[in-house]
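One chain of protein is taken out of this complex; the other chains stay put.
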Amino acid sequence: MTTNPLSVALFAAAQAMGFLLLAPLLRGLIKKMKAAFQLRQGPRFSQPYSDLRKLLRKEPVRSTTASWVFVAGPRVYFASAVVATTLVPAVLASAPLERAGGILLLVGLLALGRFALATAALDTGSPFGGMGASREMTVGALAEPALILALFTAGLSAGTLNLGELVRRTAERGTSIHPSDLLAAAALFIVLLAEAGRVPVDNPATHLELTMIHEAMVLEYSGADLALVEWASAVKELLFMTLLAGLFLPVGVATSVTPEALAISSLALLAKIFGLALLVVLVESTNAKLRFFRVPELMAVALGLGFLALAMRFF
Amino acid sequence: MSEESLLPLGLALHATGVALALVLRRQPAACRWVAFVASLCGSLTSFALGASVLASGRPVRGVLFANTAAGLSVGYTVDPLSAWFLVTLAVLAAPLALYSVGYLAHAIPPGRTAFVGMAWNVLLLSVEMVFAADGVLGFLVAWELMSLATAALVATDHESRPSRRSAYLFLVMSHLGTGCLVAGFFLLAQAGGSLAFADLLGGSASPGALRGLVFVLFLVGFGVKAGMVPLHIWLPEAHPAAPSNVSALMSGGLINAGLYGLVRVGAGGLGRPDPHWGMAVLLLGSVSAVLGVLYALGETDLKRLLAFSTIENGGIALMAFGAGMMGLAAGHPGTAALGVVAGLYHVLNHAAFKGLLFLGAGGVVASTGTRRIEELGGLVHRMPRTAGLFLLGSAAIAGLPLLNGFASEWLVFQALLRGFFSAERLTRIVLPLGGALLALTSALAAACFVKAFALTFLARPRSRAAAEARESPALLLVPQAFLALACVGLGLFPGLVVRVLGGVAAALPGIGPKPALAGGLAGVSVGVPAFDQLSPFVLVPAALVALGLAAAIGFMTARERRRAPTWGCGGELTAEAEYTATAFAKPLVTVFRDIYRPTREVSTVETAPYFASEVRYRSQIGAPFERLVYEPAARAVLAAAGRLRIIQAGSLHAYLAYVLVLGVMLLWWLGGLP
Amino acid sequence: MIHDFVILCAAGMLVSLYLMVGQKALVVAIRLYGVQSLLLGVVGVALGLAEQRTHLLVTAALTIVLKALVIPWFLLRVIDRVGIRREIEPYVNVPASLLLCLGLTVVGYRVSLGMAGASQGVAHQVVGVALSMVLIGLFLMVTRRKAITQIIALLTVENAVFLVAMGATSGMPLVVELGISFDVILAVLVLGVLVHRIVDRFESMDTSRLSNLRG
Partner (left out) sequence: MNLLLATLAAPLATAGLGALPGPRRPKEIVLVSGLAATLALAVATAGRFLAGETPVAFEGALRVDALSALVLVLTAFVGLLAGLYSVGYLERNERAGFVSAKRRTELLALVPAYLAAMLLVAVSNNLGILWIAVEATTLASVFLVAFHNRDTSLEAAWKFLVLGSVGLAFALLGTVLLFASGQGVLGEEMSALDWTHLLAHASALHPFTVKLAVVFLLIGYGTKAGLAPMHTWKPDAYREAPSPAGVLMAVGMMNCSVYAILRVHLVSKAALGPEFSERLLLGLGLASVLVATPFILIQWNLKRLLAYSSIEHVGIMAIGFGLGGEAATLGALLHMTYHTFAKPVAFFSAGTLAQLHRSSDFEEIGGGTLGRTPVASGLLLLATLMVTGSPPFGLFWSEMTILKAGFFGPHLAVVAVFLAALVVLFCGFFYQVGRLTLGPDTKPADRAVLPERLDLAMGTTLVAAVFAVVSAFYLPDSLVALIRAAVRVVEGS
């Protein structure tokens, strides 16, 4: 695709903006659908936007114990999520900054965000922060291999680890549903649940100290700091869904920059993400949250799926 | 100044350091400066040599000394591979020398300054010689000297039992290794009769059982130094016991000696390797990596934690080499080159960030007097610069993007995956398994170093010493800053490093030119057609913009900020309530309990029924290898020796009986002869 | 016929050694040693006369004077001084010892057969006797506790060597012969001196007590 720095920059900015603006909507959507499942009215779609606005207005209260690390944490987390969005192909069958790197770089960026936030969470000396950080890193440590294996399956079957290239090739090849793809997709989906802090791994709605992971980690944050964290998390969730959609059912992805192609692929993307959101909602409302020490088993399942996918594909 | 004279010059500088340290042993301050400035110059010289060889690609040869009586002469050859390791060593040793000047001042009793200075220079001299030796005997001399000097340095504080013990353990293990090397080299030379590496490791060894045996001997001999599980047991003991500057050198510089040897013999040195060799190295590497990081995670002693992570990183390099060897065995020089490049890159990176971390830890230990993470905390306020540098080191070693750890681990992944298309069934299972384990390793490493940094530097101090810590002096900080810079630079421009390393790999026997990876300022690209590429600095503007955005959001929206004590569920929150390192690692320790085999004991003191006034919790992580392999072996040997005592029971009659029996036996044998 | 005579004497020496093994009285042992040395001397004389070797005669005379007379006398004085007369129970009891000695004799002869081709006809039988004497003498040193007994046993070993020298060779060169004899005498003296010191120190000649240095 294009290599002209300016257009690349614009493309990247546009995609990042897109993610930033749409991510809260996804959260709202999921909330709404969950409510619908529970035969409740539920908040408006736009509720997350209002929440963000509220948080951004509030004055951030910071612990007297905390240091600059506490402040840096959310910002690095946010930045890493935003940069990550420029590495995945969304509407177009190419990622804005795909020259920078592929699957591994993406995973690395997500790890960076986790690292930053977990470190910052330990800065206040609050036991909850520690607990959250510890648990977040535990889950992450187990989720990352699964994620990598799932992505490798896709990458190796296409013969490239570069996401843009990967989507292009799969798009050319058309969707061939190989069993290994299904397994990999399943693994990726489980990782998505973990990374997005969804039931059964975590419960974004709870504030009961002993069960929470992500929420415990950010317990000490408030105001704009908290807003950044929440926003970034939403972006991450959307990012994962886009990734899933792009890698495993590249239907209607725009391989050329023409209005109709773009229109089609945007619609297709929205549809896919809606489907995934529905899936998440289904899982969330039909499952109970797992005991924390059962989570590793779930991750092991994901890891197993990923490995199996790879083996099936290449053995 | 000609290239040939550079190595002798460097060694001579170290030797002068030894001599001057001996002369000035009565004035510690002067002694420090002289010894370590000499070592600094020596390192710079060897850096210059290495750099020029890497630039030109032409090996440099020369003779060092000859023992006329035995008719042995010791020469040296610095080919690109040696040059790479020399450069790696220098990158670490140069800042270390500076650091040592400041560090030794208040880390060791002045009476031992001269000793440390001398041993230090001997050590560097011998390691440089290990990398440069061009023949078996020179190599063995250097290898032995290296072990002895290291043991001496570990035993610097010989009054304390641990350092004595670990020095001895190190000596024993490295001697086992040396024994294997001697056997291996001479068996290898048996065919040709020449002891020159050019003949031995030129890839001319003919396949066969003997070659297999030789490789196993080398694997053990070099594996000991590389800290390869299960030969690693000395490492977590010896590295922490030594003064921190020595620990840094051992972790960042000495294990490289083992890795160097393995590359020499593995990457075509013994001819095209058997497929099993590469697989063995890969698997041993994976095991080392995972176990290393797991034990590091479970560790609450800062320096031991770093030592275990050294085992991990050695393992990662081994994985890369293993993948390379498998590629070589399968007849894919491209993959082989990729593996070697990845491994060598990681070696350099490890030298940079592990050095940085050990120096930081050294500063902490020097100013707080404790290595136990549980007794630290809150140092970010007292030692902000150290904290910042340590954080950067942690991020680098955790393999986070834009830093060097990520770049090399990225290459290791590539090596593992490239082997994929070209390999037969078994390999196709082993390689992705390796990939999964590598992913697990780096994820665990992230967890481990979140703990290492956050619980050491953040929150409230958990001990008086930590509360009264003060920032290290500039002499300690500048070297760390340099290494931090190296971490960033190596992370941002992998392409340049890879271009250099491509030359190194191409110079190896059996690999030859045409490695399947291209590198340049733009970055690295692997495989044709483009399999994957990495150019981190493309990401830099994006990252800056995003950070700016985040900062702006935070900055513009909030009018004023408020400071308040951390919420303590209504109560006053004290340092005791903080999450400890043990607690932080607990979930993962529980998840991997089958590996850790932790022993815990919980004792409750109850003042009244159901009212515990205090609860004590101890948790110990088992050391399976020591318990199951080494201790029984040692016991068996000593028991056997004890039983043999009977030979010399003091009875003259018995002694005469020996002679009689020998005589009778020999006569009987003679009578049987025709 | 002279050869038969030599072999007869040699056999006699062996017999005397067996007798030594068979009993415990120190005095008898010393006397037996004297007899043994005398037989050795006789061998020397016989061979010397038969083959007209004057220096063999000299050696023989030397042997008789020193070993049959002087050394026994010296040893007897030592045990008088020390006042110990009997060998206490040896490590191996007498019957067993005799059996083992038979075995050692077999070993000695078995080896000596290999020399059958050597220049002189008599050689290998003499050597057979001598080798068995050497082994038995050493065996005696192993099994007996008293210092004196050990010295005697050592001396019988020396006798065996001389037997070979006379029987299997036509006698060693005289200078060597003299030097060796001189050294043997010195050795005996030194041994005697040590025995004195030991007895003074330990009030006993039982060398099995000298076992404090172990490991």
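Worth pointing out:
As written, the chain order gives the labels A, B and C, with residue 1 at the start of each chain.
To be clear about the criterion, a residue touches a chain if its C-beta (ideal position, glycine included) is under 8 Å from a C-beta of that chain, and two chains touch if they have at least 3 such contacts.
Bear in mind the structure is a predicted one, so any value in this text is a computation, not a measurement.
Put simply, the missing chain touches B, C once the whole complex is considered.
For the chain left out of this panel, the touching residue among B:A189, B:I429, B:L496 or B:A530 is B:A189. Touch with the hidden chain on the side of subunit B covers residues 65, 67-72, 137, 140-141, 144-145, 148, 155, 158-159, 161, 164, 168, 171-172, 175-176, 178-179, 182-183, 186-187, 189-190, 193, 195, 637-638, 640-642, 644-645, 647-648, 652, 654-656, 658-659, 661-663, 666-667, 670, 673. Where subunit C meets the missing chain, the touching residues are 111, 114-115, 117-120, 123, 127, 130, 134, 138, 141, 147, 150, 154, 157-158, 160-161, 164-165, 168-173, 175-176, 179-180, 183, 186-187, 190-191, 194, 197-198, 201-202, 207, 210-213, 215.
Here is the rule we use: only the chains that are shown with their structure count from here on.
Most remote chain with respect to subunit C, judged by CA-atom centres, is A. Per-chain CA centroids place subunit B at a distance of 69 Å from subunit C.
Each chain gets one centre point, the mean of its Cα atoms, and the points for subunit A and subunit B are 36 Å apart. Subunit A and subunit C have CA centres that are 101 Å apart. Multi-chain contact residues of subunit B, defined as those touching 2 or more other chains: none present. The part of subunit B that touches subunit A in the complex is made up of residues 378, 380-381, 384, 387, 391, 395, 398-401, 406, 410, 413, 417, 420-421, 425, 428-429, 432-433, 435-437, 439-440, 442-444, 446-447, 450-451, 453-455, 458-460, 523, 529-536, 538-539, 541-543, 545-547, 549-551, 553-554, 557-568, 573, 575, 577-579, 583-588, 590-591.
By the touch criterion stated above, subunit A contacts subunit B in their complex at residues 9, 12-13, 16, 56-69, 71, 74-76, 78-80, 82-83, 86, 97, 99-105, 107-109, 111-112, 114-115, 118-119, 122-127, 129-131, 133-135, 137-138, 140-145, 148-149, 152, 155-156, 159-162, 165, 219-220, 223-225, 227-228, 292-293, 296, 303, 306-307, 310-311, 314-315. Those residues of subunit C that touch subunit B in the shared complex are 91, 104, 107-108, 110-111, 113-114, 131, 134-135, 138-139, 141-143, 145, 207-208, 210-215.
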